[in-house]
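Missing here: one protein chain of the complex. Every other protein chain is in place.
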Amino acid sequence: MLTIKRLSIDDAKILIEGARNRATEIGIPMCIAITDESGVLIAFERMDGGKVTSTTIAQDKAFTAAGARKATHEYAAAAQPGMVAFGIDSECGGRLSIVAGGLPVSVDGDVVGGIGVSSGTPPQDQDCAQAGIDHFLKAIGK
Amino acid sequence: MLTIKRLSIDDAKILIEGARNRATEIGIPMCIAITDESGVLIAFERMDGGKVTSTTIAQDKAFTAAGARKATHEYAAAAQPGMVAFGIDSECGGRLSIVAGGLPVSVDGDVVGGIGVSSGTPPQDQDCAQAGIDHFLKAIGK
Amino acid sequence: MLTIKRLSIDDAKILIEGARNRATEIGIPMCIAITDESGVLIAFERMDGGKVTSTTIAQDKAFTAAGARKATHEYAAAAQPGMVAFGIDSECGGRLSIVAGGLPVSVDGDVVGGIGVSSGTPPQDQDCAQAGIDHFLKAIGK
Partner (left out) sequence: MLTIKRLSIDDAKILIEGARNRATEIGIPMCIAITDESGVLIAFERMDGGKVTSTTIAQDKAFTAAGARKATHEYAAAAQPGMVAFGIDSECGGRLSIVAGGLPVSVDGDVVGGIGVSSGTPPQDQDCAQAGIDHFLKAIGK
């Protein structure tokens, strides 16, 4: 039997709060998704003005980051033409996202969930996802 | 040009709060999804212990209720064998839900969104969805 | 509560008329799709000779342009290898189109819908989509 650590709904809300705060600072209404370590949705928020397409993309970024234990921007690098992961973005029914803005959430070395942000440029999305993680780790004293 | 009224993220959070409060009262951790009037997700919360399958089902119930402007339990009645809507549950890629727990959110006669709840029995799901709407309408003075 | 502006069916018909007129001029029978601001289909027309595959592609282009508030040819540029949105075309179940021919329809700064055209070369598709918008904006005096 395995023992797994997983984000709770309260953890997820802290992650969203951190990402939302940063999104507000930079003036971009975002879609923000939090999944557990298996990529299953825990919480989601579309700020007023967040994009329709981003409701799915944010979830897919979080799913990918949690499920593959890898930031989506790392996949972006590895999935360029000629690179080893080229074409991986069509996997998992197209849900495997290689666009920046998805980050695994790790605590004490374990991936316990994922955060995905979408509606801005991919670097803006990644910035807000990181802000969510920073806010969360500070809140739990890590 | 048409003018459409739509739930905001703040409205969505009030709806979730009302459903969550009722779920807590009856002791069933629920998945709660709020969509806009077009069935696009605004907010989602999986209470600790909510079912994995219900992360999708709650969203589909909200999508159906908003998109069809009809409670999913009304579809349940109309989709029985021999009834006019029999088989409609496989429509929309299977997202059209005919299981109780999805309700349109109406304000002043306009459907402005949908709420979907899943993880309990369908009557419990519907009860919590209604509690979300009651809480919301009270909060906005309707 | 939010207030949203959205294309009516009469608006959608004017958009199609403009795109169709241009398609007739250049002698390419097109598939033309109009969605609302949420990417939901309002009107569709396959001119005699329009391609079967384009019935889907035109809808996906309109969905993307409206839902992401961005022209699909802008995505084409941003999604090249090495660019920030590389790989985004597999998102939204593969519906996120990065092929020219999808344009958001904006009125007074608000995206109120999307138009997607397909069956010609992507530049031809884009040309017809733009003709639809020009025709529409002229018709409503903008």
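Read from first to last, the chains carry the letters A, B and C; within each, the first residue is number 1.
FYI, a contact is a pair of C-beta atoms (placed from the backbone, for glycine too) under 8 Å apart; a residue touches a chain by one contact, two chains touch by 3 or more.
Computed from a prediction, not measured in an experiment: that's the story for all the values here.
> Considering the full assembly, with which of the depicted chains is the omitted chain in contact?
A, B
> From the listed residues B:Gly27, B:Gly93 or B:Gly109, report the one that touches the chain absent from this view.
Considering all chains, including the one not shown, the answer is B:Gly93.
> Which of B:Leu2, B:Val52, B:Val107 or B:Ala139 touches the chain that is not shown?
B:Val52
> I need the residue numbers on chain B that touch the omitted chain, in ascending order.
Listed in rising order, the touching residues are 48, 51-54, 56-57, 60, 75-76, 79-81, 89-90, 93-94, 96-100, 121-123.
> In the full complex, which residues of chain A touch the absent chain?
1-8, 11, 36, 38, 40, 107, 112, 140
Keep this in mind: only the chains that are shown with their structure count from here on.
> Would you kindly state whether over half or under half of the residue numbers at the chain B/chain C interface are used by both copies, giving same or different?
The interface is built from the same residue numbers on each side, given that over half of them are used by both copies.
> Using mean C-alpha positions as chain centres, tell me how far chain A is from chain C in Å, no decimals.
Here the centre of chain C sits 29 Å away from the centre of chain A.
> Distance between chain B and chain C based on Cα centroids, please, to the nearest Å.
31
> Which parts of chain B, given as residue numbers and ranges, touch two or more other chains?
Each of 8, 38, 40 in chain B touches at least two other chains.
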